[in-house]
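Note that this complex is displayed minus one protein chain, with the remaining chains in position.
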Amino acid sequence: MCEIKVITGTSAAAEAAKLADVDVIAAYPITPQTTCVEKLAEFVSNGELDAEYIKVESEHSAMSACIGSSAAGARTFTATSSQGLALMHEVLFSAAGMRVPIVMMNANRALSSPINIWNDQQDSLAERDSGWIQIYAEDNQEVLDSVIQAFKIAENENVLLPVMVNLDGFILTHTVEPVTLPKQENVLEFIGTYEPKHAYLDPKKPITQGALGDPNYYMETKYAIEMAMKNAEKVIVDVHDEFKEKFKRGYGNGLIECYNLEKAETVIVAMGSICGTIKDVIDAKKKEGKEIGLLKIRCFRPLPIEMIKDALKNAKNIAVLDKSISLGMNKGIVYVDVVSSLKNKKTVNYIVGLGGRDITFEDILEIYTDVETSEDGKTIWLGLKE
Amino acid sequence: MAGMQFPRDELFAPGHRGCAGCGAAIVARLALKAAGKNTIAANATGCLEVMTTPYPETAWRVPWIHVGFENAAAVASGIEGAVAALKRKRQKYGSEKVNVIAFGGDGGTADIGFQALSGAMERGHDMVYIMYDNEAYMNTGAQRSGSTPFMASTTTSPAGSHIRGENRPKKDMPMIMAAHGIPYIATASISYPEDFMNKVKKACEIDGPAFIQIMQPCTTGWGYPAENTIEIGRLAVETGLWPLFEIENGEFKLNYRPLKRKSIDEYLKMQKRYRHLTPADISKIQEAIDLKCQEYGL
Amino acid sequence: MVNTGTIIYEPGSSANNKTGSWRVFKPILDKEKCVMCENCYIFCPEGCIQEKNGKFEIDYDYCKGCLICERECPVKAIKAEREEK
């Protein structure tokens, strides 16, 4: 039987890495990710997880060590947040380019300055072009399930890209709630073992990884990642289906989740934990006889543009919530990406929750009302103080 | 050296794009001869990396990886961890010891890679870190590094009418590594291949981290004709500028003592980077060497 | 298309790149004079001086003509000649 534990989001990520029987962990603590790496240290220390735990001196080295480890054929996990992810920036691109299937938990947190430990999604969205697959979780169960799925997605031969599983800092990382933990044998049966065929630093079969790619080859390497991203779209759906079949839980189709979109003309597009509050608002309005909807983007990279277009085909008023801001453009990053593919739709961008500003039930109600009368293309910083 | 039969295995292939007379190529070739084929190499960005692996060509006949400029030690940490885990958990990598060797230039080691190096050494990974020291950023045209010696002219410490080239002494990496309490530290020179190769072998055999800093003259960056690469390296040792020693479990041991230390004049005069020096400058450098040699008992 | 991850699977494939064309001066080894001290062998940055049938030979496919071998030969068994092509 499965076990249900009341645990935090960071614990859920750590439990998932343990269930996946990772071989190597290289990580550096940072708020609000810390409890994840502490939990993993506890697992290794107690002998519950047989892994090499490299306690690196920075996030840059964490990711560098993960690349070395994954390139050598080990199933590799790390976790970070905000400034730490930013410090990794350079090597995130290396990991994707070298096609090492690292799985990383990222606790979404605002970036300095001013220094701020609270939640928004600027950190991971700023890394959207790095070649990492990005999944955003709504609750702690989804964190656990996504990390498990991430290994299977990353290690798929047609993908071979690193995966970042994002959860909102504090809102999920520090909140306990019931999480169902599957049995390890079932998880390992689901993921399979990692037998790298493309890369393995074996002295018996010496290969060179991380070569210089001159102008004759560089573009092709980037195109290959784009093709892998395309493949990932299908693989993510397949892995999600298989997971759902085996563990009886699912999140939309794995890429997006449509909540009451069929009859709704007014729709919010959002990612992460705020989707929970939005669903509560939708249900409350339904009781009053009003149909509104949510399009939850679970997978931001690859971004399933066609699915999003199709899901929003009936929508008339589209509010895109962003816990990020592309400064100098006055638009959130999700908005820019989603809207670039929508034609003849009224879209309004709501910048919300930056640096941990709380988003309440009433805030969401207000957005649903506001978007119906707001003009197309407007950006509204919700609750901005004078 | 007579009678020495150097191993004939070539794990570093010809055809690489190093300059004619390249010292870095000699470092890599000798290191691999000493370490043997059961070796994984991690290389920092730099001359050695660029010249040996322009896709789809590689000069390496051992598994080799490059990720970035500042992280060879961290990448090697990950590899060492992976080999340990995979040996233990998944019966991979066989029963023989796998040597993990990181190569970094002076920039990738003493400057931008310093933090990752310090972390890797302090954590006690079983790896060998080889710093091939050509005393400036040679891959990008000779900009000064923390390892650039006093008064050397580089493109970012040019000798001008106000400043006499690099105004700070060379960073003392072996002593910094010694302060990490690692089991093995050594200096070496490409002009003393037997000494260097013995040190690489010893470093591979020792459990835990080992650090070798090998002086590697650079024909392009130092400004001398290619055929002088070995001669200049030899002079650095014969003058006491670059003493050969090892620190094994805290025990300092000098490996080579010239019968009579040569004066630094000839060494300096052979290189363009020092051509601005006046006799007064040269005496200053000589004084600094004499002081240092006193410390080392040379 | 490039290999996934730009990985090079052929060890030592740089040997496909014949660097002998870089040469201006050509070292000529007098095998009679050679005392097999191994100096030229071990100092060659290209590893292009190899022992064959008990004697060293220079592989001109790769020799870049740096002349370290000439300089380091204790018995002057190696002479430099202008490359004429």
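Letters A, B and C mark the chains as written, and numbering starts fresh at 1 in each.
Throughout what follows, a residue touches a chain if its C-beta (ideal position, glycine included) is under 8 Å from a C-beta of that chain, and two chains touch if they have at least 3 such contacts.
Convention: contacts and distances are computed from a predicted model.
Enquirer: I want to check something: the complex is missing a chain, and I'd like its UniProt protein name from "Ribose ABC transporter", "Phosphate transport system permease protein PstA", "Succinate dehydrogenase, cytochrome b556 subunit" or "Pyruvate synthase subunit PorC".
Expert: So the chain that does not appear here would be "Pyruvate synthase subunit PorC", according to UniProt.
Enquirer: Among the chains present, which touch the one that was left out?
Expert: Contacts of the unshown chain, counting the full complex: A.
Enquirer: Which of A:Glu3, A:Glu189, A:Asp280 or A:Asp376 sits in contact with the chain that's absent?
Expert: A:Asp280
Enquirer: Out of A:Trp118, A:Trp132 or A:Tyr194, which touches the unshown chain?
Expert: Residue touching the chain left out of view: A:Trp118.
Enquirer: Among A:Glu90, A:Glu177 or A:Glu220, which residue is in touch with the absent chain?
Expert: For the chain that is not drawn, the touching residue is A:Glu177.
Enquirer: Could you pull out which residues of subunit A are in touch with the chain that's been left out?
Expert: 4, 6, 117-119, 138-139, 168, 170-171, 174-178, 273-277, 279-280, 356, 358-361, 363
The working rule: only the chains that are shown with their structure count from here on.
Enquirer: Would you mind telling me which chain pair, B-C or A-C, is linked by more contacting C-beta pairs?
Expert: B-C
Enquirer: Could you grab the centroid distance between subunit A and subunit B? Build each centroid from C-alpha atoms only and quote it in angstrom.
Expert: Each chain reduced to its C-alpha mean, subunit A and subunit B end up 42 Å apart.
Enquirer: Which subunit C residues sit where two or more other chains touch them?
Expert: In subunit C, 2-3, 6, 8, 11 touch at least two other chains.
Enquirer: Which residues does subunit B have that touch at least 2 chains other than itself?
Expert: 53, 55-56, 58, 60-62
Enquirer: If you look only at subunit B, which of its residues touch subunit C in the complex?
Expert: 1-2, 4-6, 8, 10, 12-23, 25-26, 29-30, 52-53, 55-62, 190, 193, 219, 226-231
Enquirer: Applying the document's contact rule, which stretches of subunit A touch subunit C when the two form their complex?
Expert: It is residues 97-100, 160, 198-199, 206-211, 213, 217, 220-221, 224 of subunit A that touch subunit C.
Enquirer: What residues of subunit C sit close enough to touch subunit A in their complex?
Expert: 1-9, 11
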